[in-house]
Every structure is written in C-alpha cells, then in structure tokens.
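Just one protein chain is left out here, and the rest sit where they should.
Moving on, here comes chain A:
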Amino acid sequence: MRKKGIQTNDPHIQALARIVGGEKSILYKKEDLIAYDCDGFTVHRHLPKAVVFPKNTEEVAAIVKYCHEHDLPFLARGAGTGLSGGAIPLNGEVIISLVRMKRLISVDLENRRAVVEPGFVNLKLTNSISDRGYYYAPDPSSQYCCTIGGNVAENAGGAHCLKYGVTTNHILGLEVVLPNGEIIEIGKNGIPDPPGYDLIGLLTGSEGTLGIVTKITVRILKNPEAKQTVLAYFDRVEDASQAVSDIISEGMVPAALEMMDQTAIEGVEAAAFPVGHPKDIEALLLIEVDGISAGISEQIEEILRICRNRNVREVKVAQTEEERARWWANRKTGFGAMGAISPDYLVQDGVIPRSKLPEVLKNIQQISKKYGLRIANIFHAGDGNLHPLVLFDASKPGETEKALAAGSECLQACAAVGGSITGEHGVGIEKKEEMRFIFSDEEIAAQIDIRDVFNPKNLLNAGKLFPTPGRCVEVKREKKQRQSL
C-alpha cells in the first residue's frame, strides 16, 4: 500500500504542502514532475521543483508569499497549451497550477459580463451561456482545453478575432496576486476605465511575468442573428492573398478570414476531420460573415464577386450548420493535423500588414527551400497573422535546430515588412532573441523597467520574454537615468 504523507525532508515542499492542505495538492517526485517539464513548446524541457494545486486566491497568495520570502522561483500554469514555452520551469520553478480554480463564479446577462476563476476552460464559458444566446468571443483553436487565465496571460486570439478583437478587448476586471503575495483587484465590478494607468491592459499579454491572475471579469456577447460561411478554392496562392486584400480594402469586416496553403490542406485532409478539399489547389479561404440577417446576403455577394475576380476555381456557401461546423473542425484542428504528414512540427506566429501577404508567402517558400523543410501555412489571413508550420523530424540529428532556424527566419521576413514576431502565441522562451528584430535595446529596457515595478525580485517566471543579455541593457539604462539626475 502507498505510504501516506509527504515523503521528503525538503522543508520547502513540506511548507508548501501545508499551505495547500496536504499531499493531494502537491507533486514533488520526479516521476510526477516529468509531465510538467514543458508546455505546447516541446523543444526545451526542464523539471520544476514542485507543482502545487491551490483551491483559492488565498492559497495562491500564501504560496507566492512563501516563495517570495524564501527566494524560490515560481510560475503559473493553466492547461499548458502555450506554444512559446511560457509555462516551462526554466529555473526549476515551483509551478502554481490553476486547474483546480475552475469555477464559473457568476454570469450577469443583463450587464453582459461573467466572472470566472483562471482555470476555467475557455469553451466552457460559451457552453454555459449559449442556451440563452450568448457567447465569449475570443476563440483560440485550443479553446476546448486552454484556460481563460492562460488566455489573459498570452492575450490569446482566434479565428473570430478579426471582427471581435482578441482577449484584451474582452477583459473588464482582474484579481491578481502580485509577486510578493499581495492581492489586488483592478477594474472593480468590471466597470471600464478605472482611473489610473491601464493595468488591465498591461497585465493582459504579460505572459505571466507580472502577477498571477486569480479572478477574471469578462465581457460576453449576444450571438449574431445570422452567419454565413464561404469556402473558396484557388489555383494560385497569389490570387487567394489578393482576394484577402480586396475584401479588407473594400471595407468589409468579416467575422473570420482564414487561409490554408497546399501543404496544410494535405495535412488536414489526412487527419481526423477531412472535408474533401481538392489536393491540387494552392490555397483555400474560409470566410465567415455574421451580423444582422438583413445585411448578410449583400456581403456574401460581394465576397463571391471578389473571389471570382481573383480567378477562384470553386467557391461555395455552407448550406447547413452541420456543413459549416465540419469546415471549422477541419480548420481548428489544423495544427495537430500536421502530425498526420510529419513526425514533428513547429508553429510560428508572425504578423504582417495584410497587403504584404503575397510577398511574405513567397519569402516563406524560399525559406522552406533553403532549409529543405516543408512549411505549411494555416493562418488568420484577415488580420495578417501567419502561422508557418515547419515540418521536421526530431529523430534526425540536426533537424530540430534547422527547424528552429527556419522558423526564426520566417519571423525575420515578417519583421522586414514592418510586421511583428508574434500575433497571439507570445514570446516565451521561443522568441526571446527575435524580440531584437523589432525592438531596440532601449525599448526592451523600457519594458524591463515595467517588469521591475511589479516583479522586482524577478522570481516570477524569470528568463522569459526578453533577450538573454538583457542584464547589460538594464545596467545601461540605469546608468543613463542616474546621469540625467
């Protein structure tokens, strides 16, 4: 029989176990910790010191306070689906897992808001209110399992963010445990524009480096009266990208405007939710329009006209809800589907001005040739958010490094046209160095300055987000500030 109680002499583990109420709420044995050595970014791995499972804000605060007082590095973890390594315990952190804080605290339909705990799964929110015709807009493809706390940390986006905005546009209030264990509440009662600097905006997307979110007030929306979905097949990828540009510059705001290229189509058709897309087309567009039913058909006609102008091979409107759902399942499981055609894949996440789509897709093709690795593209074309998926085989020596280099070069191509290195997956460990593609040393130092206000000991999720020799930049800036006194 298994022996009860904590089987270690480590006083920290014992103390943490006491805070969370015993052995059922803490993992500390190596065999148990292995599952936590990485998140959705699997290239780096590191074992945490322990994983604790608090049940409420007070326990989170007590854990953080303990870590703060004993100089133990720590970090928060939701579902661990992050794609940039944000939840990887690089420094042997104590992982504070929020999966047991998963209550839907309240729903107020009249005032269109809901309050959730951070471990509440994204899709569950929509499922809890859909019977009354409401939903929560940000819809990352991982929404069936990722947590809203993790969404806040990463400022997650999704297919329908083109029209409705990303996570930050839907957060009204946060309760946060600061890195010293203090609990604060910003945006009391979810009332907008609380006087003072916009800390909600700053915390959202800070990748778990400024505080641990323990309660979230989100805005919920009423379902659109009608929606229609269009699938368009193009022989040439240039035509598809031109159609995207045309739709945007015509002044239309579709709910979603997604694109897949030939390699991606090969993947999704070989995986669990095939639609029967032709394999010989270079690209497809999945376009959704929603809103007042009286206005929808006009917009659909316009989209069909644009696609035809751009030599579409075939374009169709979903005839049933079932058909629409099938198209979306095919799209939303797109990343995983690459597993059907490649042993490993690396997801990248660059953003470009939408009019640069044809140019950048061409550059990505060249990068693919240069490294001899296939790159599939499945992405949010409407807001210029590319997801090049670099296909590789980690068992072949040197191929992982090649894939990383190819991914980085894709980001460089995005930065070169005035874009960004990440649109929704975050910097984490993965893109730390690439931050230099878009920010100067001084700009990076300015961000580190802000971190220092919240997280002066840098015990919370250290080593993420900023390029490694950040130290010398920090020193440089300090010196400069002293000089200016």
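One rule holds for everything that comes next: a residue touches a chain if its C-beta (ideal position, glycine included) is under 8 Å from a C-beta of that chain, and two chains touch if they have at least 3 such contacts; residues count from 1.
Keep this in mind: contacts and distances are computed from a predicted model.
For the chain that is left out, the UniProt protein name among "Nitrite reductase large subunit", "Aspartyl/glutamyl-tRNA(Asn/Gln) amidotransferase subunit C", "Glycolate oxidase FAD binding subunit" or "Phenylacetate--CoA ligase family protein" is "Glycolate oxidase FAD binding subunit". From the set A:Thr42, A:Asn91 or A:Ser355, the residue in touch with the chain omitted from the display is A:Ser355, counting the whole complex. Considering the whole complex, the residue from A:Asp39, A:Glu59 or A:Glu154 that touches the absent chain is A:Glu154. The omitted chain makes contact with just one of the residues A:His70, A:Lys188, A:Lys370 or A:Lys457: A:Lys188.
From the options A:Thr42, A:Thr400, A:Ser420 or A:Asn458, the residue with contact to the chain not on display is A:Ser420. One chain is missing from the display, and on chain A it is touched by residues 109-112, 133, 154-155, 157, 161, 165-166, 168-169, 184-186, 188-202, 204-206, 210, 222-225, 245, 248-253, 291-295, 298-299, 351-355, 380, 383-385, 418-427, 431, 435, 438-440, 442-444, 446-447, 449-454, 465-466, 480-481, 484-485.
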